[in-house]
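Note that one protein chain of the assembly has been removed; the remaining protein chains are unaltered in position.
For clarity, chains are labelled A, B and C in written order, and residue numbers in each chain start from 1.
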Amino acid sequence: MTATPSVLPDTHNRLNRETLVKWAPLLVLGVLLLLFPFFEWLEDFRAAKDHTYLVDSRFLSIRNFARIAISASPALMVAIGVTFIILMGSIDLSMEGTVSVCAVLFAFLFLGMGGTMGSWAILAIPGALIVGAAMGFINGLVHVKLKIPSFMASLAMGFVGTGLALLLTGGDRIRVEDEAFRSLLTVRWFNFPIMCYVALFGLLVAWFIQSRTTLGRNFYAVGGGEELAKASGLNVNRVRIMGFTLAGVFFAMGALLAVGRIGIAETATGNGFMFVSITAVVVGGTALWGGIGGVWNTLIGVLIVNVINNGMVVIGLPGWVQDGTLGLLVIAAVVLSTDRRAVSFVK
Amino acid sequence: MSFIKKFIEQETVSRRNFLLASAYGVAATAAMRMFGPSPAMAATYSDPTVAWSYRNRTNPYWNEIVSGGEAFIESLGKDKSALTHLINEGSSEKSLADVKALLAKTNGELALAIDTNDAPNARPVVESCVEAGAYVSTLWNKTDDLHPWDFGDNYVSHMSWSDEGPAEQTARILLEAIGGKGGVVHLGGIASNNPAIERLNGLKNALKDYPDVELLDAQPADWDTQKANEVMSGFITRYGDEISGVHCANDTIAYGVLEALRAEGMDIPIVSYDGNPQAVGLVAEGKILATVFTNPHWGGGITAALAYYAATGHFKPSEEPNEHREFNGPTIFVTPEDAKAFKASYLDDVPSYDWKDFWGPSNGPIVYK
Amino acid sequence: MYELQQVDKHFPGVHALKAIDFKIGRGEIVGLVGENGAGKSTLMKVIYGAYQPDGGTIAVDGKAVRFHNPRQAMDYGIGMVFQEQSLITNLTVAENIFLGFEQQFVKWGVINWKEMTAAARAQLAKVKLDIDPSMITAKLSFAQRQLVELAKVLTLEERVDGDLVILLDEPTSVLAREEVELLFQLVRDLTSRASFIFVSHRMDEVLELSDRIYVMKDGEVVDVVAQREAQVETIQHKMVGRDIDKEYYREQKQLDYERTDPLVSFNNVSRAGGFEDISFDLHPGEVLCLVGTEGSGREAILRTVFGMDAPTSGTVTIKGRQVTRFTAQNGVANGIGYVPRERKIEGIVNGMNVYENMTLSQMDKYASNGVLRIGEEKALARDWIAKLGIKTPSEFKDCAGLSGGNQQKVVLAKWRSGGSDIILLDHPTRGLDIGAKEDVYEMVRAMSADGVGIILVADTLEEAIGLSHSIIVLKDGQFQQRFEGMPGSKPTLFDLVHHMI
Partner (left out) sequence: MKLESLKPHFPWITLVVLVLIVGLINPSFFDPSSLILLVADIVPLFIMAMGMTFVIYIGGIDLSVQQLANVVTVVATVYLANFGVGVALIAIVIGAAFGAVSGYVTTRLFVPSFVSTLAMGFVALSMAKWLSGQRALAMDATMRNDSFGWMFGSTAGIPNELMIAGVLLTIAWFLQARTTFGRALKAVGAGELAAVASGLNVDRVKIIAFAISGVFAAIAGLMFSVKLSGGDANLANGFLLLAIVAVLVGGTPLTGGVGGVVNTAIGTLIVMVIRAAMVYLEVDATQQQMVFGIVLIAAIALTIDRSKLRGVVK
């Protein structure tokens, strides 16, 4: 899963192609946004119903965008977390466990301290973020101090996380019913529920970290050349551990939004986040070998994946075709957004 | 139309009958002991390990099953930690491997209650138990060609639920509630799972009597709340106001659907299945129109009990009629009118069952189509 | 101001530094020369804090100090400009300059980009480089990057109170001659700000730049010479412990070659972004040298001959047959062997042993129906280990553990044993010590005598002149001039440089 820049990059036409590749994920998203309404139109056309392309599209409506945004919000937070790790050229597979633990502990804390946002229970929110940070910190320690490649370390930590969540709940689901907390989903500003704005806020924070803080820039340095960064006096191990910790915080954000969306915290809260988030990161154009991409790419990637998922249901694709279609569309999206001439091989 | 009342009455009657029967049973074993172990009893064990093998702990359904298993263990005067848990995490491979490991460890002195995760997996599980001399009772998943009576005493019993009828009933409640016209959607379980198929069939059967209702769409939500939430969002986009009712394959799916509706500020009737405490609460609040309680607590306990009492020689499965070896579990409808009563008698205060009353609350033999 | 006294360093089984005395004064440029393995790099690592000596003292301004890591050394004004390009290419120039020291621009956790860019511009001015500091480093030329590295080290000036000591490790290896001149001028100008330790294989450059020269051999300083007394021959003599005769490049062994039946013919070949309209013939026994600055198209031509890159126009003919499929497999099948510059990345496979590496390009010859005849492979390896005098305990040794010269021999053995009669040498002596270089020259002559056609991209111009029958000078991918280079009528350095720039 690494690639090396080719020794002699072809410099001809580079600017044009570079720009094209840079914006390719957005183009893919745009194409998808036109494609699904087309199928809607086709369906109505066949049924001889009145349907003006795009204008009459149910898919292309604010209400549906809100639905896509709701399902994308928790995934976006998790994907942003893992984006930082992938920028460093590492990978984090512990998100499912971390999300579950954070969700469950948040629910316990929240209910244990009063169960309403107006009480001390509100402290459960920072509490969950701290739990996420701690999980990420341990993950980073295992990876860095035991010198275990992050793929293995985080995979195992994921097992530990899911196991811990199971141990904590004993399999029970914890309902978080507080209206104020659930306003994340139920209260809408400008058609979008509050959780979308929280996710947007998270995205801006991540962007800020990525572009404006030393830590964020150091992710790029480590991803671009770890040995070189080390030689420049950068404490790479510290950057790595802090990266995993930061990822943990964003996983916890994802957990909070996931609980906010369903109102339930359980061991299964984290299920499915691993493949969705990493696929989204790659689809968005962040390279798995590190150093290229960022949180905006991830936003596009998450939107692409969620638009595909939503669109397939909206155009009435049978359930059994959906998996395969998603697979093929993901391959297509990655192919389109990869600068094939800038990499010599991919694993 | 109080299903509950009828059910409780029926259960009390049978409980009484079987108390008598079990008293006779105790006397019989006592009598046998006087003459020493008979050759037919040679393969039984005085204190077999009791184990429950199930999918996971993240679904309340399985927690109910487990609580039944533990209640049974406590009825033997043991601590509930004496029950061995095997969790397969949705993997048939792990399910089988864990059983094999446990068989090796216990040397076959095992009474196993199991849902094998997937129908094909039942055969190898049963075969290895039989080979090792252990006693096994299965729940839910098995293939149609696998029958306890083909394996002598060691494959004690199989319990399942016939979901088509009850699902049809909930569907009728739903279709009545929407006034017999409009559109409904169905969110199903993992598509290949038997209950998922039966519950969708139930809806389809009911729809035959309601020509003005259209089944807009049916898609699998894999028994998963989050998936259900996303699928329902998609349905809302596609069909919008055409959806006048939702038929869910189980409670966990219903939770996801409810949240999707809540996000849209929509309020349309939905029906569900399984009768989890949370769902029953929602029925009582009127947010879910009806659910079906399958008494997993009893199912979990009695499946373990059957294996255990066969293993100890308390009864001899091969002498029982086929309908005592393959039978359907109980189903109880929970509707807003009786949800409170139901909750009080089944959930808040779990009834203590006689775990030797194997077939009392059961619901007739399994019929293959 | 900076001084080492009796510094010792041991590694398991090796006494790497033996009682080294070393000192550098303010504004001085000190040269450091020695063969590979003489202890130069160990000494440098001790100086910039990567290694801790296990004997002797380090003193800065007369005070004894001890560095646990390079960062601490930096705090004393000691910085290193690395031999390998050490800039991170996906970062901006400004970020590279201040990597690890961004804190000065951070307020309440936020990086002030404006301030950093301005500061970077000031640093770049020190090295007279006028580029936008917010440019992505990947877009710079090699020479520009070298200057950015220097600018990066010069940031120590602002951070440290005392004087600076800057190590330059082979700074000229990727630079063209005129760029070297600029660099040297710059270094001389900068002596007002810092002292320099200049490490290079290029003796002439060391002599040109340094005030004093430390000569190392076997972990010891064997001589310290002042610039005016220094002579290349005497220094080389001290380095290797023997004379380097005038026949360094084995010119006496240079034979003439047949001018018929070319092995390789280029007819008006171009490759977008690489080179344009190039034509030449390579004959059996000929050593053809491509000369030019970095990026002049030398390597691109080599890769096109080999087949790794496809041309955009023109025809390439190998042994009379026009090439239509440009793949490395095809090149190997045509009897071409490629000795890449990046020996450790493209030459040998680290983690594979000597015989596995040697047969890598010709496995089918040592296999029946895809099953390897390992016995034969080992025999081949033993044969070539003896033939080329490869220093390895056995054919089972992991190539990663061999010295650079021996790795190069393994690569050459790979092609020669496979019967390649067109050999492409890309900087074959890069990073090798004099002894190993001579072995390579010997092999070049031997191959040439066997009728092998060789295309060479040399490490130095002297090497190019010494070894070649013909020289083609390139500039910006364009053909400039062709020289014949038979012994006695070889072009001069000046002839070549004139056309390169």
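What we mean here is this: a residue touches a chain if its C-beta (ideal position, glycine included) is under 8 Å from a C-beta of that chain, and two chains touch if they have at least 3 such contacts.
The shown structure was predicted, so the numbers you read here are calculated from the model rather than taken from an experiment.
Undergrad: Thinking of the complex as a whole, which visible chains are touched by the chain that is not shown?
TA: Looking at the entire complex, the absent chain's contacts are A, B, C.
Undergrad: Which listed residue, A:Leu34, A:Ala180 or A:Ile331, touches the chain dropped from view?
TA: Selected residue, touching the omitted chain: A:Ile331.
Undergrad: Can you say which of A:Ala133, A:Leu166 or A:Ala247 touches the chain missing from this structure?
TA: Answer from the full complex: A:Leu166 touches the omitted chain.
Undergrad: Contacts of chain C with the missing chain: which residues?
TA: 306, 308, 327-329, 331-333, 338, 340, 342, 345-352, 356, 359-361, 363-364, 367, 370-372, 374, 400, 414
Undergrad: Kindly note down the residues of chain B that lie in touch with the hidden chain.
TA: 57, 81, 84-94, 96-98, 100-105, 107, 118-121, 123-124, 141, 143-145, 190-194, 197, 220
Undergrad: Take the complete complex as the reference. Which residues in chain A touch the chain that isn't displayed?
TA: 1-4, 88-91, 97, 142-144, 146-153, 155-164, 166-167, 170-171, 226-227, 275, 278-279, 282-283, 288, 290, 319-328, 330-331, 334-335, 338, 340, 343-347
As a working rule, only the chains that are shown with their structure count from here on.
Undergrad: Using the contact definition from the top, classify how the chains connect: line, ring, star, complete or other.
TA: Looks like a simple chain-to-chain line, open at both ends.
Undergrad: With centres defined as the mean of C-alpha atoms, identify the chain lying farthest from chain C.
TA: The most remote chain is B.
Undergrad: Just to be sure I understand: the centre of a chain is the mean of its C-alpha atoms, right? Then which chain's centre is nearest the mean of all of them?
TA: A
Undergrad: How many angstrom lie between the centres of chain A and chain C, each centre taken as the mean Cα position?
TA: 43
Undergrad: Please compute the C-alpha centroid of chain A, do the same for chain B, then give the distance between them in whole Å.
TA: Those two chain centres are 37 Å apart.
Undergrad: So, what's the distance in Å between the C-alpha centres of chain C and chain B?
TA: It comes to 73 Å between the two C-alpha centres.
Undergrad: Going by the touch rule set out above, which residues of chain B reach two or more other chains?
TA: If we look for residues of chain B contacting two or more partner chains, we find none.
Undergrad: What parts of chain A, by residue number, touch at least two of the other chains?
TA: Residue numbers touching two or more other chains: none in chain A.
Undergrad: Provide the residue numbers of chain C that touch chain A in the complex, in ascending order.
TA: Of all residues in chain C, those touching chain A are 70-71, 74, 80, 82, 86-91, 95-96, 99-103, 106, 109-111, 113, 152, 272-274, 299-300, 303, 309, 342, 346.
Undergrad: Can you list the residues on chain B that touch chain A in the complex?
TA: 56-60, 62-63, 66, 191, 217, 219-220, 224-227, 229-231, 233-238, 240, 255-256, 259, 262-265, 278
Undergrad: For a test of understanding, state which residues of chain A touch chain B in their complex under the given definition.
TA: Those residues of chain A that touch chain B are 58-59, 61, 63-64, 67-68, 70-71, 166, 169-173, 175, 185-186, 193, 258, 261-264, 266-269, 271-272, 309-310, 312-316, 318-320.
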